[in-house]
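The complex is shown incomplete by one protein chain, all other protein chains being positioned as in the whole.
As written, the chain order gives the labels A, B and C, with residue 1 at the start of each chain.
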Amino acid sequence: MIDKSVASAEAALADVPDGATVMIAGFGGAGQPVQLIEALIAQGARELTIVNNNAGNGDAGLAALIAAKRVRKILCSFPRQADSWHFDKLYRAGGIELELVPQGTLAERIRAAGAGIGAFFTPTAYGTKLAEGKETRRIGERDYVLEYPIHADYALVKADRADRWGNLVYRKSARNFNPIMASAAKCTVAQVREIVPLGALDPEVVVTPGIFVKRVVKIAASLRKAA
Amino acid sequence: MIDKSVASAEAALADVPDGATVMIAGFGGAGQPVQLIEALIAQGARELTIVNNNAGNGDAGLAALIAAKRVRKILCSFPRQADSWHFDKLYRAGGIELELVPQGTLAERIRAAGAGIGAFFTPTAYGTKLAEGKETRRIGERDYVLEYPIHADYALVKADRADRWGNLVYRKSARNFNPIMASAAKCTVAQVREIVPLGALDPEVVVTPGIFVKRVVKIAASLRKAA
Amino acid sequence: MKKLDRKEMAARVARDIPEGAYVNLGIGLPTLVADYLPKGKDIFLHSENGILGMGPKPPEGEQDPDLVNAGKEPVTLLTGGAFFHHADAFAMIRGRHLDFAVLGAFQVSVAGDLANWHTGAPDAIPAVGGAMDLAVGAKNVLVMMEHLTKSGESKIVERCTYPLTGARCVNRIYTDLAVIDVKPDGLHVVDMVEGLSFDELQRLTGVALKKTAIAA
Partner (left out) sequence: MKKLDRKEMAARVARDIPEGAYVNLGIGLPTLVADYLPKGKDIFLHSENGILGMGPKPPEGEQDPDLVNAGKEPVTLLTGGAFFHHADAFAMIRGRHLDFAVLGAFQVSVAGDLANWHTGAPDAIPAVGGAMDLAVGAKNVLVMMEHLTKSGESKIVERCTYPLTGARCVNRIYTDLAVIDVKPDGLHVVDMVEGLSFDELQRLTGVALKKTAIAA
């Protein structure tokens, strides 16, 4: 019997090595795997490359990982925010590398990794600073930039419900980067509100089929509220 | 008030011009928009380019369209079947052009059209006859073939239920090519079993959001049985 | 002459959005447009984070942390809306399925180049979000901005001095002074605020404007 559930967030991330590329899903607080990020902070891996839409907010979660100088490089679309002070400070001090990627290109590069695409031509960013030094091509009547997939060692995702095969469903706009990141990593770890019996998820409604998920952690309601 | 429903399959396809590229979804009988194909046959447009996984079965549907010599060219992955006699005969007589595309590349080229991707590198077919004459490239440790999107003027799809905004849900493996073809055409026409009130489709469960759908036709149960 | 305030600008943009349109409203000023879309008409708001059929802000106390817009503010979903993932959300944008994107701007050039993501200041931390995708993807890119900078310079320029978001992508500019179409042969003024003459608008703008499109 296959049961992908793992006892704790700590156990689910115990094997993350130094230098790993880790995708962290979520868009703002929605769909952000808060307890997995906290477990990653506790776990201690260093020199991480992080893929996220942002670069941390306030003092918790990804911001705390950055503040602890555990992130060598970050790929994101929108690092600068009113409360991204830990990133801002480290970036200005030259302590963290930034690869700025337009949000749709970020999503498509992640999707390409999961889908086995070697590279793709996108019209986004053609003629801008973010295309400087990149291969471009006119195809038909539009100009395109060649972009490469972003593969990860781990993806930390948050879903609403899972079953023991790792099938996941999300809630509202908390879906965002979660399904594509789940497909792009060698080891996808999902934190969920609830693990339901096999068959409780409608097969028409499963957004992330279990093939993309290695480990599932149920986060206790008390912990969820504390975060 | 936006209501995308149209009175009949005939009305929904009245404006298909000669020379149009028409995607027809479905995989075997599952998800095949039978009544729309029949309406296309009745409608009379000629010199069509058809995109489908196959090249018609038996004497009805796409096979009838081919038999009526209305198809100039077909893009598909698996034309040769036990009962593809109309295609076989016309093809051997030089009466129809065939572009044979591996099934995953066919799906990805359709998806690329819907997603605004100019071209993509896929590992599929590298080193085979189906990559002859195509641009190739080694990226990392794999070899890839450059493939281009397939855009269509019309997509004929079949869904289970729709609402007046054109949101669609499918049934089981009848989903197949339907959602991606719906995204790749200028005018997507959906035949459905039922048109439900707005709000009856769970927003978590909508597979094809209405943005991809121009016209919806409810097919009466009596017609569905006859097909 | 009375300049439009932000709400009046939003209302002016909203007037041009027809029923049935699929629309993305950028963060900031463009978000205000939602408040002025005609009630009772079906206009479909898209959000980069995977929403189609986005509704207004929820009442206080009914916010759902799992339902936010691209600016991460609480929103609602209209009856008939749908959720999807980020790659699908941007497939809609890049694949030219959106009828309109309404974006803020630092500068727009006579060629329709858009600069709205980076001031070019050497110490600025850059952030682009979905702006570049919207600029190239939407069928019509509408820009909303004040006509002049705080120091009185025109934001409509011969060539953008700030880094580009997209080249030749803007279709129409809405400012607090005028509505201007960007066409291959130049900038056509569509309308102006009351009390503003074409000559005065031309003087303030600095780049050549055409008046042939102004309704009599």
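One rule holds in what follows: a residue touches a chain if its C-beta (ideal position, glycine included) is under 8 Å from a C-beta of that chain, and two chains touch if they have at least 3 such contacts.
Remember, it's a predicted structure, so these values are computed and weren't measured experimentally.
Undergrad: Let's see if you follow the contact definition: name the visible chains touching the chain that is missing.
TA: Answer for the hidden chain's contacts among shown chains: A, B.
Undergrad: Which one, B:Arg111, B:Arg161 or B:Arg215, makes contact with the chain that was left out?
TA: Considering all chains, including the one not shown, the answer is B:Arg111.
Undergrad: Which candidate, B:Tyr91, B:Tyr154 or B:Phe212, sits in contact with the chain we can't see?
TA: Of the candidates B:Tyr91, B:Tyr154 or B:Phe212, B:Tyr91 is in touch with the missing chain.
Undergrad: Contacts of subunit A with the missing chain: which residues?
TA: 1-2, 111, 113-117, 163-165, 167, 183, 198-199, 201, 203-204, 206, 209-212
Undergrad: Can you list, in ascending order, the subunit B residues touching the missing chain?
TA: 27-31, 77-81, 84, 87-88, 91-92, 98, 100-105, 107-108, 110-111, 122-130, 170-180, 207
Note that in this section only the chains that are shown with their structure count from here on.
Undergrad: Averaging over Cα atoms per chain, report the distance between subunit B and subunit C in Å.
TA: So the centre of subunit B lies 35 Å away from the centre of subunit C.
Undergrad: Between subunit A and subunit B, tell me the centre distance in angstrom, where each centre is the average of that chain's C-alpha atoms.
TA: 33
Undergrad: Centroid from C-alpha atoms only, then distance subunit A to subunit C, rounded to Å. What do you get?
TA: 29
Undergrad: For subunit A, give me the residues that contact two or more of the other chains.
TA: Residues 108, 122-123, 170-172.
Undergrad: Could you list which residues of subunit C touch at least two other chains?
TA: 77, 83-84, 87, 90-91, 93-94, 137
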